[in-house]
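Removed: one protein chain of the complex. Kept in place: all other protein chains.
Up next is chain A:
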Amino acid sequence: MVLEQGLRKLHVEEQRGPQLFSDNTVTADDLIDITETLKRMRLALQPDSIIKEPSFDLFEGTHSLEVNNKKLDTSLITLSQEETEYDCNTAHGESQVEKLGFVTGIVDQLCRYLICWLNDYQLLPTTILSCRYLEYLLIESANIDDMVYLKTGDLLYDQVLCSAIYGISYFAKFVERLMKNGGVCPEEDLNFNSMGLDFLSYVCEPSKINKSLKVSLEHLSAYGDTANHLVHLLKLIECLVCMEECLTKYSAGTAHLDKLMAEALYLQNKNDSETFILPLGCFSMGIQKRLSNQSPPKSLVIPSKNYDGFIVMATDLKLILSVNEAKTVMELMQFTKFFNKATQRHVISRAVFFAFIIRHDETVLGRYTFSQFAQLHPLEFSLASTEISKKLPEEAVPVLEDITNVLFDWYQNAAQNTSRYRQGYNRQLLLWDALQVQMENIELEFESKMMADRANEPFSDDSMLPFTSWIFAMKVTAMIEFVLKGFDLDVYKPFESYVMFWYSYYLSYQLESCLEKIHKFVDSRINKIVSLNKKIKKLKAGEKKEKLRAQYRFLMDTEMAQLQTNKKFLTFLLMECTIIRSLSLSQVLQFAILKSFNVIDNKSTTKCQFTSNELLYELRMKVFSSIGVPEVVPYNMIESTLNDFMISEPMFALKLKKTMECIQKETQNASIAVDNVIKCIASDKDGEVLYSATRLVKPQATDYFQRLKTSAKAIQLNSKVINAKLENKQTKNDPKSLFTMRLKSCENASSFFPLLELVDTRRQKSKSKK
């Protein structure tokens, strides 16, 4: 019976022929040749016509891979005989020494490829996936959902090499998970083209891999010093395997990172003298030809001796994990503001950041619920000791949820790469603005029913609206960041620098007013509590005095400390605001001087009948156009501000001198403010006047402000150089034909304030002639 069935099956298979593809049952017999029919049909078409699927965008077609085109078709990759016939189950190498050299060379190359992939933006298929062993082991293991070991008969291959490859693959799996979390941009920050390979999804715990690595290390102990390099490589891989603990256990421990740095340092020093020969065909482009691939052929990367790349990664990750020590939301926020600001951090650390602070158990750093998190931000800013904080209206609860979401966006954006960072602010501006409108309505309603939060009440009629003020401050800070980041990214043309610096000046002025208002309120609250004590002293002993004393103690215990901290933090923010405002104003004045000498105009030199300077301005300001407050300044008003700053006859020289003095004064102010800020950052403690909350990012915050100070000095010096050049007798008459202006970033200075540099066009011309 069974035989009969089998024969019948065979008969059917014989009739139908083998299936063409493994994922369906279609055989060659099921197909009808329509080549000639289609050729006939095409004659009915106009020569230049294209028929397409309605929803298909032909632009996408430009990304297609063309078959039989050597540059695009990976099937045409030619492999050497060694590459084609490479057998992973043969122990390559004649002697044991040669085998050890080969295995060490393979693991060394894989580790250096890891850095090429992670630090140098290289692709997986041209780095670690080009290893024949890695491809073979991952395919074989996926077939049985368990780690398969080689069968060469030599433990160097069967045990040591396999454990190293599984260690590296497990680390790659961690990176894959980070990519899926969405903390960084795929392709842009990191490529994870797995070519359809399963990166150990069936290995849930690293213990199996760690155990295997330990067995390998034991085996290598028999080789003595000759295996030293390989031993250190395996130890480095052990550290990489542990790296996921920051997300699986939310561990802030850094012992494995310290060890990783030590191993990398050893290998970096040793690597200069060590060269390893690899078995022929072990690394090749073959995987691009064999496995699922939507990219054109790419040559393999030649890895440099780059073990210090691991040190960069570990250092940055250590910095990220230190956020766990944040004692307040204020510290967490300042950490987030500075850790990635002046220098872009390693992609792994940036990807870990958001997942490490916002956790699966719906807490922030395992200590704040999302709702607490949303309330603590304004509390550590403007909400302390306010009426609304004591009786939060019900309508505010959903808005608090929105605040949480926008805050998450803010935190995530801070870890983005330098270009996405600006784009993120673009997105956030509207969210903050919408929140402000919602919260303002709720707070005004609350004030109409309850008591308003005013400074020096009841004399002041300027209501503080604590939530709204905090949101406004967040929004305007984001706007300033967006404007200035444009200079960092070379978004603006020199002629636009006036508008953008003026806008930054205008926004810092708005922010300063808001911060001053909150500062005044906080101060009044502190004074109110202090005055209670004075009142108590004046009162005679009795029930009233005791009641007042109890109230005083309660306020001292619950509100005073937060109010004092907030006040000092606001002073710090005010100082930061002063720096930005002064530097922006200096640049505005500098531009005005240059325009007064007719060296540059705030209008585009390119003439186009379809646009105008006003349209260009509106396009530049489009991001801000939907924002209610502060509203976009109309073009004609911007024009008039420039006219106000410009110098004209009579008394041109005197006015120029005054403007120059003004630049000197503003840059001087900025420098003094920076000195105070840096002093505050350097001290760990809550200072008498200032509090920066930058304890965990001291070097990063100091570097940011130090750069601003360098910018202040550079602007000052540049101003003198420009003046000397323009006042020169030889050039004074026609500076426009002799000079042009460009935006130039200075070394060690802030890229937010590039110099308006005067360039001698005569020199440029003579250079180009040469």
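Please note the rule applied: a residue touches a chain if its C-beta (ideal position, glycine included) is under 8 Å from a C-beta of that chain, and two chains touch if they have at least 3 such contacts; residues count from 1.
Rule of thumb we're sticking to: contacts and distances are computed from a predicted model.
A.B. asks: Out of "GTP-binding protein ypt5", "Sm domain-containing protein", "Cyclin-H" or "Ubiquitin-fold modifier-conjugating enzyme 1", what name does the UniProt record list for the absent chain?
C.D. replies: Listed in its UniProt record, the absent chain's protein name reads "Sm domain-containing protein".
A.B. asks: Given that one chain is not shown, which residue among A:Val67, A:Cys204 or A:Met637 touches it?
C.D. replies: Of all options in A:Val67, A:Cys204 or A:Met637, contact with the hidden chain holds for A:Val67.
A.B. asks: What is the set of chain A residues that contact the non-displayed chain in the whole complex?
C.D. replies: Against the left-out chain, chain A lists 20-23, 26, 30-35, 37-39, 41-42, 44-53, 56, 58, 60-61, 63-69, 75, 196, 290-294.
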